[in-house]
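A single protein chain has been removed from this complex, and every other one stays in its place.
Chains: A and B, in written order; residue numbering restarts at 1 for each.
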Amino acid sequence: MNPVRRQRLLLILLLLAGVGLATTLALFALKENINHYFSPNQMTSGEAPIGQRIRGGGIVVPGSLERNPDDLTVTFKMETGGTEVEVVYTGILPDLFREGQGIVGTGKLDKNRRFIADELLAKHDENYMPPEVQDAIDKAHNAS
Amino acid sequence: MNPELGLFALILATCLAILQSVAPLFGSYSGRLPWMAAGKWLAAGQFVFVLLSFICLVVAFLTDDFTVSYVANNSNSLLPDIYKLTATWAGHEGSLLLWILTLAGWGMMVSVRCDKLPPELSARVLSVLGMVSVGFLLFILVTSNPFARILPFPPQDGADLNPLLQDVGMIFHPPVLYMGYVGFAVVFAFAIAALLGGQLDSAWARWVRPWTTAAWCFLTLGISLGSWWAYYELGWGGWWFWDPVENASLMPWLAGTALMHSLAVTEKRGLFKSWTLLLAIATFSLSLFGTFLVRSGVLTSVHAFASDPERGMFILAYLMVVVGASLALFAVRAPQMGSRITFSLLSRETLLLVNNILLAVSCATVLLGTMFPLLVDALDLGMISVGPPYFNALFVPQVLLLGLALGIGILLNWKSGSFSKLLHQVRWIALVSALGGVAFALFYAERFIVSEALAMAVVLWLVLTAGRDILDKTRNARQKMSFMASLQKLPASYLGMHLAHLGLALTIIGAAMTSGYSLQRDLRMSPGDTAWLGQYQFRFDGVTQMQGPNYVTNIGIITILDDQQQPIAVLQPEKRVYSVRGMPMTEAGIDPGLTRDLYVALGEPLGDDSWAVRLHVKPYVRLIWLGSIFMALGGLLAVCDKRYRIRLKKNKTNLKPGIALGGQV
Partner (left out) sequence: MKRWKLFLPLAFFLILCVLLYKGLFLENKTELPSALLNNPLPTFQLTTLGNPEQTVTREDVTGEVFLLNVWGSWCPTCRAEHPYLLGLQEQGVRIIGLNYKDDRTEAQQWLRHGGDPYQFNIFDPQGKLGLDLGVYGSPETFLVDKAGVIRYKHVGVVDNRVWQETLKPRYDALQKEAAP
């Protein structure tokens, strides 16, 4: 092999190694960090895994919000299609959090199948419903 | 009449844009100079009419013309005038018009400066810009007319501007961001013109470089303005959320950064020609792709405009035509650009190749993370989201690797470097950086954080290698004059490069310090309560209610004391409720400082005068944005370099003006 070709080969090998490494890392990171979405029905029925980071959403059941008087912990129920699940969250509720509105949270299920959320997102715009929540509502309607 | 005038101007602009995309191109193939020259005037005419149309929309907002549906949906008679102005680009239709105005503006600037270019090239460039314009003008006319009226029963008042957008950020963020996005259309047009003409030489690269850098500066500023805005407006204290729309602006930035560097190689060494063209096409395609993501409703995010599949279809079709055609053209014509120039494995070229690979890979990483939920959903495998940890886990190491490569690349010569010389230059720097990083992480906080040590080592490495390079470059001159005087002897683009790299170092410091050493507490506070966070004591002094122009607000008063009980600042975070939409909004209270921000946000009332309160101490968070200002200033300095002003005729004799200094990137 002449020097030019050898150099080109080296470059290509370098490139391939880099891209391969990056792809492996990316896929690994994806596998670790994607959060599956579960509806309240899936959370209570046991389809959703306990202890894993998941996302879930629903409509905040009116009248179900309770505050812990000592700190910022709140519990409330969220539902889609008639199935309710209890949600526990410590922190400041988002601006647009309202009873009767759609929310999406990220968190884990505890042993009692309560959803311990560490992040909550709410949208109140009349024209907006988180798509996952809408989808779950649609599915619940389908089933009924 | 005013809205009709606006629509009419828009239609006229479309006609001019159609002519602009056809006439100069025809002229360039048939060799007719008047046809080619027509492009200039058509571009100017298009700009004038789009501007007129935009002014009509602004007037409709300022005069509260609620017969116009877009105005009725985005404004209100109580809205302060400045926000009536910004409401012009707050919704889909108006921001699309702003996008087109920006595009026409760049086209106009090209037409003013294109006299120095070969007539065929400038004709084709203007033609391509015309085609891009036609697509967007048709898009707005067919699917998103901002001047549509609600008749015969217009509402008495408007639905008000989304409170999130009633902010100074809204004045600057979209226009500057669009200047960046759309600016890459110019580079794109140059690339297509080069493919059409089958000619790409170092003169072409030199013409394109200032345009690329200018667009890049705007995009850098635009993104960082958006990040700063999200930081204080969303009330969460974060500065980057890996939201799909943020990613949509980051991807063209990464591709554009790669393009700037690859253009340098193309200009100096005549290498990477096909790659440069591909990057130019990719950068603008990613800008268009971002537009698609935001406006089609494919991905939901805080930024998304109300979705409409018809619009989505239109942009997708447009994307297919523009990007598909240019990539096909690239595939057919690119082989003609092959080069036979070699360089050794240890050279600036190789390191810039590494830079490009890293930037391309990180761009692909972001693309993958953004599109993966859609992919999974499309394959019906369930619904997932990709969280920030994915992006952080991959993006951060890539940036650090980029910093390492940068330091070596700066010191290496073009074509062939010497390993022993490099070793001689960097052995102390490498040692100092590594030790410095470790020492910093050891002594700054009680807990040793590996990523902080790495980040600080890379920052030291960046700064020290740059310093070493500047000392080397001024060695001879310094014997005759002062250091500052010898700095001024260096070309502006060289100084700009170092300034921008210094900006990168600052941004890395800011990001690393903020993510590693921020303190945060969410707690319940009653009037008189105090809480410690780090060395600061926060005292909650209660909440008062006030009436704003179009909202009611609860203003919290929080006094911050240092450990000697001396007051440092009194912050007034607000919780507003905007009356028309009944929408609540958090306004954070911030005491900014170069070394730390004290950041307080008001949560919800908990009864008995107590409130949920969020307290933050964010060390060096300002450096994130200061760094990006440095980057943009560096770019500006490079754009102003005299050697890009050399007239066409002199190019032949002055082909390599920077080479005597070892070349600059």
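Details
The rule we apply is simple: a contact is a pair of C-beta atoms (placed from the backbone, for glycine too) under 8 Å apart; a residue touches a chain by one contact, two chains touch by 3 or more.
Here the structure is a predicted model, which is why all the values come from computation and not from measurement.
Screening B:F272, B:F292 or B:Y551 for touch with the missing chain picks out B:F292.
Summary of contacts with the chain left out: across B:V182, B:L200 or B:A282, the touching residue is B:A282. Residue B:G312 is the one among B:P119, B:G270 or B:G312 that touches the chain missing from this view.
Only one residue from B:V142, B:A331, B:A439 or B:V570 touches the chain missing from this view: B:A331. Considering the complete assembly, chain A touches the hidden chain via residues 59, 100, 125-129, 131, 134-135, 137-142. By the touch definition given at the top, chain B reaches the unshown chain through residues 69, 72-73, 150-155, 158-159, 274, 278, 281-282, 285, 292, 296-299, 307-309, 312-313, 316, 319-320, 323-324, 327-328, 330-331, 334-335, 371, 374-375, 377-378.
Keep in mind that, in the parts below, only the chains that are shown with their structure count from here on.
Chain contact summary for the complex, chain B toward chain A: residues 235, 300, 306, 342, 344-345, 350, 353, 357, 361, 364-365, 368-369, 372, 376, 382-387, 389-390, 393-394, 398, 522-524, 583-586, 601, 603-604, 606, 612-614. Residue ranges of chain A in contact with chain B, taken from their complex: 4, 7, 10-11, 15, 18-19, 22, 25-26, 29-30, 32-37, 53, 55, 67, 70-72, 90-93, 95-96, 106, 124, 127, 130-132, 135.
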